[in-house]
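Missing here is one protein chain; the remaining ones are kept as they sit in the complex.
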Amino acid sequence: CTTVTLKGDENEPIVVNLNVKIDQEVRVKLDREIEDLISQNPDIF
Amino acid sequence: MRDTGNIMRVARFLAIVVLLLAILLAALYLLRKPVASWALRQGMAQAGLENPQGQVTALTLDAIRIENLSAGPIGGEGIRFAQINSDYHWRQLLSERSVKNVRVGPGLVRIDIDQQGRISLPGITLGEGGGARGVALPFETLTLSDVEISIDAPEGQAAGNISAEYDQRTGGVAKLEVLSNMLRFGDMTISDGETAFNLILSDNGDISAKGQFTGDIDYQGATVHALSLGVDGKGASWRDAANGAREKLTGAARINVKAPNINIEQAEIFAPLSTPAMQALLGGSVTGGAISGAFDVTFNQDGIKILFADDEPPLTVETDKGTKLVVSPQGSAPFLAHGEARDATSFQFAISGSGVNANGAADAEYIDGNWRLAAPINIDAYQSPALSLNGSRVDIAARSEGENILADINLKSGLKKLTIGRLTIDDTPFTGGFEIAANTAAKHATIVNKSECLALARTHAFLAEQDLEARLSGLELCNREGRLMSVNWSEQVTSTLNGNLSARDASFRIGQTKASGKPPVIAFDADYHLVEDVTRIIGKISDGDMTLNDVLDMSAVDGGFEFVLDAEEMKIDAIVDNLRIAQHGEAPVIAPVIATATARIVGNDATFDYVLSTPSGDQLGTGRGTQNMQQASGETVFSFEGLKFIQGGVQPNELSPLLKGFVDAAVGEMGGEMVFGWNESGITSSAGFSFKNISFGGPTRAVTRTTGFNGNLALTNLMPVTTDGTQTVTVDVVDMDALKLTDGIISFNVPGDDTIVIPKAEFPWFGGVIGVYDAVASLTGEAQIPLRADRVELAQIFEYVEINGLSGEGTMNGVLPVVFEDGKARIENGFLKSAGPGAIRYQGEAAEQAASAGGNAKIAFDILRDLRYSSLEVRVNGALDGRLDFQMFFEGTGEVNMDNAKGRVPVKYTISLDAALLELLQQANLSRSFQLQIEQGLQRVE
Partner (left out) sequence: ASALVENAKNNCVIGEQADGYLGVVSGANASDQLRREVRDINQQRKTVYADLARRNGVTIEVTAALTAEKLMNSATSGQCIRKQSGGWVKL
């Protein structure tokens, strides 16, 4: 998520704090691929 | 008328004849003695006597006396009898040609002995077979009195006398005595000989004979001092013999032999007794000894039997070295039996002395040309330089068929020591049954193990000069090509041992070079030439699993060897078609390989050449080396060119398990040379490798892949890896997931103390350079390597991340410390600082969305549309394979569109980007999904 705060006036520089957070909501999609990964590589899992 | 004349003439003729006869008879009567003497001489001559002399001094119808009868060569005498008288009845004389009695003596008979010991009466050549055979004696009684005997030998002389009284009806007595101080004929010399012999023929037909000989005999150098030989015999019936039926003669005699002092020092015929084996038997080089024994001999028409006298001590033979042989009867069987069709012997023996303690028995039979022998022998102890046994038992059963000899030998051997040439085998107890087939004409014999294989609990063999020792246990020695051994003695004695030898466990040693474990199965032919003293063994070896000096495990061998041992040296040539070599121990540095090799050991030095390939058959390289067997020191150089690593094929972490988890899935080509040296203090190694465009996973899990690794590497030690000073290599890509370094030149040094020193490693990076300078890192535990970035261009970074609408320029410097721990790499407190002003411009989807959202987001992204910074610092932290946190701090000016004003305002801008750079990078290629991310982020805040 992104949060932005603005402070200060004309003479003071504007302070910008931009937080970019990228979450990975990819759990569902990978599930089957993980199963395949494990089954296709028996000698290392 | 006329016939009366005839009658008258006949009558006159008859009268003349009668007259003549009367005169003749008268003359005869008057001249009877000279005529008889003449007739006697003629008779003697006819009987083969030389210049017979003798006068008939009395001749009557019933008696005759002859005086001075003699015969013999001129100048010498054969026989001379002063007087011979005989009474006869003239009718019996004429019809049966036998006389009543003959009285002979005094007189002399001379006997000659020629070189071959044959006896002859000089002047008398006896008829074929010496006198009538099987014809009844021509007299009823015979008396010999006062008859002397003189025996002449080629050297020396003996004298004696003989007296006898014999009456056909009542028997008789005869007595012979001969004395000689020295008599020599051929090789036999009898000195101080005394012979006495008495014969009694009793009236019931019994014969009793007693004889005694004492004296010294020398035969071909063997002298028997004070030999005493006694004969005391009984027989029956002299009448049959007298009447010519000699074969009916039966009898028995007790023979006593005593030879207390025998000396055989100069006797060549006893030379075999001085061979080492015999010396052991006899307790040393025998110079003499003593024999004593008593036998009972019985003879009758079907043969002679000789038994040991049971009331006398057994036959004993003692050598002057204390060895004693006692021969005694075996049950009731005769010691010797000689018959028409069969000869046999049977006895027990016991031999004891310093070198031997054994006993046994023997039964032998000889029937029309073939013999049979059975001999069980217990050897409690036998020590000789060449062979020593204890607790052994031999059962021999042999027979001959024409020129073939077949023997069956069961052996329980407590072999303590056997020396063949310079090879000594000891401590080898074994039991086995052997069949021996020998051909005396071809002079060849083969020995076969009856039960195919001979089980031996253990054996130990050593070769002193070579300091070579072999100890095997749980052995099996089996026939090979149907036989175990063959012996040939046509020219010189050669023996060949062939067998298949396998053992459960063994240890071999030449000097300090030792091998132990399960030995290979050896199919061998061993030749031993007695005279040349050369042992040659040719063999095939297979299987086996042995450890060499606790360093190398050698197994699954398949090869052949030739071992030659002669007086000067030992030489071994070996060809190995297959040998698996693995490093001994739990965690080997080098993986097992398969070798083919040729090796030659001459005396103490071995040289070998080999080709190594992987167990799956990929050839690795070739090598050669030398080994000093005595000190177990040596060196080998192994070189390999164009070794190709391919997926699923030859892999570095298979060649050296040490690299497991360090290097994986290698592709590319490598060459080089490894040198190993070893001695009792340890193993030294060095190597030179050249890498040609090699790519591999690693090093370590932290680096996902290294591609295009090129360069030469010189190592002064492989265990532990130690470089020969600083090495320089080039690499196309070092892929550490979030951080990919490309086209690098890396100089590094591995001092061998588990650290890696990197004086300099540089990679071009976003227009500038990123590099490692004078870094030291641990190879095993946690390591930290600072990456210094110089003159990095922001423009090229934004170009790389390819985020739509994002651009900028400016030069950055900084340090990214990479920490390697537990297979993971992370950047800790990494930073890039701007060197001078720059600008960042972003007009991408995110900006539009923020604009539509209005408020602070709009302003933030407005500023970003063209942010000119005076200073920019980027802080980087996080796992290279995971989330990287970026914090960017700008100070500069940005354009703001506020309701009331528009223009550039000073800005302090901080962006915290908590996003996996990796994903960021990857998503940059999938821009649509990036947008999705930002929206989600915004919604949550409002």
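Details
The chains carry the letters A and B, assigned in the order they are written, with residues numbered from 1 in each.
Please note the rule applied: contacts are C-beta pairs under 8 Å (C-beta built on N, C-alpha and C of every residue); 3 or more make two chains touch, one makes a residue touch a chain.
As the structure is a computational prediction, the values presented were derived from the model and not from experiment.
Screening B:A159, B:L552, B:A665 or B:I745 against the full complex identifies B:A665 as the residue touching the chain left out. Only one of B:P376, B:G603 or B:P657 touches the absent chain when the whole complex is considered: B:P657.
Touching the missing chain, out of B:H338, B:R701 or B:K760, is residue B:R701. Residues of subunit A that touch the chain left out of the display are 24, 26-27, 29-31, 33-35, 37-38, 41-45.
The chain not displayed touches subunit B at residues 586-587, 653, 657-658, 660-662, 664-665, 697-698, 700-701, 704-705, 737, 823, 879, 881-883, 916, 918-919, 922-923, 926, 929.
As a working rule, only the chains that are shown with their structure count from here on.
Taking each chain's centre as the mean of its C-alpha atoms, subunit A lies 79 Å from subunit B.
On subunit B, the positions that touch subunit A within their shared complex are 850, 855-857, 859-860, 863, 891, 894, 896, 905-916, 919-920, 933-934, 936-941. Only residues 1-6, 10, 12-25 of subunit A touch subunit B when the two sit together in their complex.
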